[in-house]
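Apart from one protein chain that is not included, each protein chain of the complex appears where it belongs.
We call the chains A, B and C, going by the order they appear; numbering starts again at 1 in every chain.
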Amino acid sequence: MVNVTVWNENRHEQKNPVVRDIYPEGIHGAIASFLKEDQVEVKTATLDDPEHGLTDDILNTTDVLIWWGHLAHDEVDDAIVDKVKERVLDGMGLIILHSGHFSKIFKTLMGTTCDLKWREADDKERLWIVEPSHPIVDGIGEYIELEKEEMYGEHFDIPAPDQLIMMSWFEGGEVFRSGCTYQRGNGKIFYFRPGHETYPTYHNDEIQRVIKNAVNWAKPADRSRPVYGNAKPLETIKEKTDS
Amino acid sequence: MVNVTVWNENRHEQKNPVVRDIYPEGIHGAIASFLKEDQVEVKTATLDDPEHGLTDDILNTTDVLIWWGHLAHDEVDDAIVDKVKERVLDGMGLIILHSGHFSKIFKTLMGTTCDLKWREADDKERLWIVEPSHPIVDGIGEYIELEKEEMYGEHFDIPAPDQLIMMSWFEGGEVFRSGCTYQRGNGKIFYFRPGHETYPTYHNDEIQRVIKNAVNWAKPADRSRPVYGNAKPLETIKEKTDS
Amino acid sequence: MVNVTVWNENRHEQKNPVVRDIYPEGIHGAIASFLKEDQVEVKTATLDDPEHGLTDDILNTTDVLIWWGHLAHDEVDDAIVDKVKERVLDGMGLIILHSGHFSKIFKTLMGTTCDLKWREADDKERLWIVEPSHPIVDGIGEYIELEKEEMYGEHFDIPAPDQLIMMSWFEGGEVFRSGCTYQRGNGKIFYFRPGHETYPTYHNDEIQRVIKNAVNWAKPADRSRPVYGNAKPLETIKEKTDS
Partner (left out) sequence: MVNVTVWNENRHEQKNPVVRDIYPEGIHGAIASFLKEDQVEVKTATLDDPEHGLTDDILNTTDVLIWWGHLAHDEVDDAIVDKVKERVLDGMGLIILHSGHFSKIFKTLMGTTCDLKWREADDKERLWIVEPSHPIVDGIGEYIELEKEEMYGEHFDIPAPDQLIMMSWFEGGEVFRSGCTYQRGNGKIFYFRPGHETYPTYHNDEIQRVIKNAVNWAKPADRSRPVYGNAKPLETIKEKTDS
């Protein structure tokens, strides 16, 4: 049984009736709801919860953390970000959705600005699968088509992904690396582009399938952190004369 | 339930009593035996079986093929190699063990000579885990130590692995990329170095664990092959005037 | 001084006046012509030359081979393909243009079908740069726009590139990995998508710049092939007792 925590900023839902209409339980509620269809244990947490809902207890029992944020990246406490990072390096999976590209946690794990081009103009998006062997696209066809989405365009300022799984085509003329995996320490990270708050993207069956697959892929391997620091030799080292 | 076929050349076992003593059921028998401990359906096939035991029926129902060969790579029928390659591109997982680095199937999938340095001199081998988040090393410690093994040394003439999971240290002074993943078409490939026929390597618990993990990792995603060839446009293409 | 050989099938130029009008000296002649602007020594070779113009003498003195083929991949002699492959593994750079994706030499070096979607329908193509630090895109803007080109669409059945440098957007709704690097043995390979014979693509300044940059990037490192085969130990191996 995989323990998932869905974290959502949950601010658009408070301010914007369009968003509230699409996601009456919040984006976190919608994601939690379809994840429960799988054999997954799901909790939710939001920015305005105490410690953003990410207490030590929650983090330590989370196998995979899903992250949606947009308006208020700066309000996320640096100390919490540090803890989340530590947990990822310890093995917790991390799935960053859409505008989470600019979250503190993603930027600190990537080491780059994570900047991109964007446009809210009802672009059609078509996500083409370029790595068909990957478990994250199990059950998905050649592409996923979204009638209307926010555009994110290259250059996306990220390190080259360990595995590039999806590339988006946008009606307005741009492309984007939309499904990217990374390994950091003992942890696995998946960035997945779609999910602007004013579109019903997380109600799309194929988008849901990708996120379910990603949860399963990102769950920790059963391993301790490697041992670091001063190390005794495992073999005899010959004494050398000063040359 | 994953369907595994363990393919073995099975010649050393016929000729060399040392090998027969270590693997009385053959290397294929030993591998099949520990795989059955997992919820896996296992068949075996050998070079001297009709069609090398790799009939269309067997191949079409195999999710993951494990390959051990050494003396008689040249005796493997090109037509069978072509079929195995086709199945890998269709999604069948492929695990190449040890001297299988020089098999026709591995060389044709890699596009390089797959050559390397080697020595049979009872080197100690220590396989260090360099990608601790990977499911193939679930349950494995910082390294696997083998008291005696054949040495394989760099340069190993392979394409850069998609993921490098293990690196070997050898007593005689060499290193080697010992656990390498590749994606080809819809299929996933894992090369795993240890397993010289005169050592009891496949009786080692951690080696067994890696192979079990690799079977689980290599199983096909539920996908058809992509559609290739002439394609109708998905969007309207504007008529252009000759410039 | 880099020695470049530009190989061209040179058949469309014989049959199709449209192609001949665009490339009166042949595609090979056009490419050779702009390469000579750099400090590069350029030869050309075509399918109908003896030994396809790729004699041992030519191959052995070629630092970077550029390859354009389309109609007659099957007419390329397997023995010549083997020699070209050997030279790539020895260090010769290889630049595969456009429909060369289906050449014997590219397929054997990749190990996959190299299949793709295609359409001749005057699609607009926009090649976005996704790896801005790479010397192959030195001097290139954010994207290269081609008013009309043949469409190549994903899934492109290649191994994941070592470095993905460009991604194409097509008017008809597809995307494509258009600039891909690979390392094979001592050699470097660059696949570059554009260049359908009925469009003046190789007269485009930015396309020319990319090919010039690629020549410079692909030139061999000053190295012998590694030594393969049986190897004496570099360190003392302890004698082991039979356990």
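The definition used in the following text is that contacts are C-beta pairs under 8 Å (C-beta built on N, C-alpha and C of every residue); 3 or more make two chains touch, one makes a residue touch a chain.
What you see is a predicted model; the values in this text were computed from it and never measured.
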Displayed partners of the chain not shown (whole complex): A, B, C
Selected residue (touches chain absent from view) among C:E37, C:D78, C:D222 or C:E239: C:D222
Option from B:R20, B:K43, B:H155 or B:R225 whose C-beta touches the chain left out: B:H155
Contacting the left-out chain in the complete assembly, out of A:A45, A:I58 or A:M110: A:M110
Touching residue (missing chain; options B:S168, B:Q183 or B:N213): B:S168
Residues of chain B (touch criterion as defined above) contacting the omitted chain: 126, 128-132, 142, 153-156, 160, 163-164, 167-170, 173-175, 177
Chain C residues touching the omitted chain (full complex): 91, 124, 126, 129, 131-135, 137-140, 142, 162-163, 171, 183-188, 220-223, 225-227, 234-235
Residues belonging to chain A that touch the chain removed from view: 89, 108-113, 115-119, 121-124, 147-148, 151, 153-155, 157, 159-160, 162, 171-174, 182-185, 226-235, 237-240, 243
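Note that in this section only the chains that are shown with their structure count from here on.
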Degree value of the rotation bringing chain A onto chain B, based on Cα positions, nearest 5: 180
Interface numbering overlap (same over half, different under half) for chain B and chain C: same
Separation of mean Cα positions, chain C and chain A [Å, integer]: 36
Whole-Å gap between the CA centroids of chain A and chain B: 31
Whole-Å separation of chain centres (CA-atom averages), chain B against chain C: 30
In chain A, residues with contacts to at least two other chains: 126, 129, 131-132, 142, 163
